[in-house]
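My questions all concern the structure below.
One protein chain omitted, others in place.
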Amino acid sequence: MSSPSEENPVRTTLEVADLQVSVAGGLVAVQDVSFEIRRGESVGLVGESGSGKTLTCRAILGLLPATGRIDGGRIVLGDGADAVELTGARRSTWDQVRAVRIGAVFQDPASYLNPSLTVGHQLAEQLRVKGSLSRRAAHDRAVELFDEVGLHDPAGVFHQYPHQLSGGMLQRVLIAIAVSCEPELLIADEATTALDVVIQAEILALLRRLRDTHGLSLLLVTHDLAVVAESCDRILVMYGGQVVESGPTDQVLRDPRHPYTQALMGVATIGSWHRRRLDVIPGQPPAAGEEMPGCRFAPRCAHATAACESGPVPVADLGGDRTSRCVLAGHLSLSPRVTTGQEVPA
Amino acid sequence: MKTLVALWRVPSARLALLVLFGVGFLAVFGGALAPHDPLQQYTDEVLQGPSAHHLLGTDYVGRDVLSRLMEGTRLSVVGAVEAVLIGGLLGVPAGLASAWLGPRLEWITLRTSDTLVVLPFTVFAIAVAGTLGNGLQQAMVAIGVLISPVFFRVTRAATLGLRKVQYVEAAELMGATEWWTLRRHIWSKVLPNVAVTAAHATGSALLVVASLAFLGLGVTPPAPTWGGMLSSDLGYLAQQPWAPVFPALLMMATVGSLNLLADAIRDATGATAAPRRRTRPAVAAAAREERPDVVTV
Partner (left out) sequence: MSVAAPARPVALTATGRGTVPAVVRRSAPWLRSLAGVLAVTVTVLFLASVITFVLGALSDSNPAAAALGETATPADIDRLNHEFGLDRPLVVQYFSWVGNGLTGDLGRSWFTTVPVTDSIRAALPVDLSIAALALVLALVIGGGAGIGAALSNGGVFDRAVTLVCSLLGTLPPFVIGMALIVVFSVKLQLLPAGGYVPVQDDPAEWLRFSILPGLALSLDVAASIARQLRTSLTGELRENYAVGAEMRGFGRRRVLFGHVLRNAAGPTLAVIGLAIPLVIGGAVMTEKLFGLPGVAQLALQSAERGDVPVVLGTLLVTAVVVVIASLVINVLQTLLNPVARRGDGTAGVAR
């Protein structure tokens, strides 16, 4: 785990400030999202589907869907002389930033590779175009990278087409492509979701190793708290388009300060794998663009009071790098489980 | 009927239906309503523009364009409709049979359809004219036979797709006879596809009939057809642009309406994409047809 020290001042890889994203002609889907990722740090962005986590990460990558739009806020990559403002960047800026400074891997790796080109060709193309390597050098470097991401017989894999490889292998290929140009930031959007548990663990271990060997910062977007618990220094919990809680992973998971985080832990299978009870969170998350004056989780929250729904809930700074968007964050320990339970056969 | 009402609500389909109704009216009554004898040559009024006497002008031998157009509608439309009917009557039963009656018949019908697709309309029509004689009937049978693979493929695809759908399976499990299943479930889903295809095919057939007229096959001059008028009058386009414009416009309107109607039927009924003119590359598609159960990736 990277901790800042005096002689090596903390450098920022990514800063997102007051990000606001709307979809489908003005439905606000992400609001007031602010966070930063420090050099070498791995951050987990957690939330259920529709919480805005994927839109946030797409906004950082400049890959919002056709109807999506950034309405406000800033996204800055790097700091000091290297800083690049990504909000409203032109295509030419993106072409210089993508792959070289931000790499990304996604869920369903098969669909992100061109089906009619060999995977080696696709990695070598990246190295030739963005890394200015010769054809020969690109081939050799590609084989090296394939080896580094843990593919057996890298020279053979080079000549395979995507449909000839399994999902786990394809994800390794995509990771190799993503880190090939030594980016500062690697974004993994549900990158392990579709894989089976063993492969998932291997891919996570690979990402951690690459973070160390390549000096990457990691942004892991996932709906699975277990993934974050395993791999991230810090955690950001999103709900209804807002970051509701953030802080160091171990502290947040030990002592959640937002009822939603707590509820989320109830439905996750972290901690005890033998736990028999899996909780469900009652109610539905708010739809994108839904007008709610107060806390967006209030209708589903067991602790909700009249104050929660009356007006906007500010982000409370809890010290020690922790924040929570809850009126009770400062003075309530949310340890007793209050959500309804449901028996799940072990 | 319900479909027709639904179609009427779509503006483009309404326009198309109005145009087609007009064309149908001309086809039935056009000859009787024509202001002049379509074969009468007004030799002192050759290549006139539109005037009070000749509303759409006269052609290169002084015949009244409007009258020829009205009279010619019948021959053009009846020919195309006849060809499409023949194509449908050959193709639809063959398509149903090939999806239903076992692999051997399936193979034969598929290869026959591949073969017919390989033969170009015009060359085949020339060959038919050269061997069986030149006439409207021969030409229409020839076109009908060559159109039939489109109906065959569409029917077959829809039937095959449906055979795998669960409710058909459920009906079979519940003891429905095959014939009942075929009639009740399949037919109601195949029909929209056939209708879409028929609309497209009629448009194509109109064009082919016109092309044959240009080659001197099918209807023989001086009897007027759209295609015949186009091919004779276009030669004088430089001297007198009016004469060919009207048959061209009428033709474009009719074929365009048929295409619009086909799209509207497809949208209204959820029929799958209709092939334009010819369905698929003959041999290329045929090789793939060998394994109809292959999952598309």
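Each chain carries a letter (A and B) given by its place in the written order, and its residues are counted from 1.
The rule we apply is simple: contacts are C-beta pairs under 8 Å (C-beta built on N, C-alpha and C of every residue); 3 or more make two chains touch, one makes a residue touch a chain.
Remember, it's a predicted structure, so these values are computed and weren't measured experimentally.
The chain not shown here makes contact, within the complete complex, with A, B.
Considering B:Pro35, B:Pro120 or B:Pro222, the position touching the chain not shown turns out to be B:Pro120 (whole complex).
For chain B, the list of residues touching the undisplayed chain reads 111-112, 114-124, 126-132, 134, 203, 207-208, 210-211, 214-216, 227, 230-231, 234-235, 237-238, 244, 248, 251-252, 255-256, 259, 273, 275-288, 290, 294-297.
Taking the whole complex into account, chain A touches the unshown chain at residues 61, 63, 91, 94-100, 104, 106, 108, 111-117, 121, 125-126, 129-130, 151-153, 156-157, 159-161, 163-166, 169, 174, 177, 181.
The definition used in the following text is that only the chains that are shown with their structure count from here on.
We define each chain's centre as the mean of its Cα atoms; on that basis chain A and chain B are separated by 56 Å.
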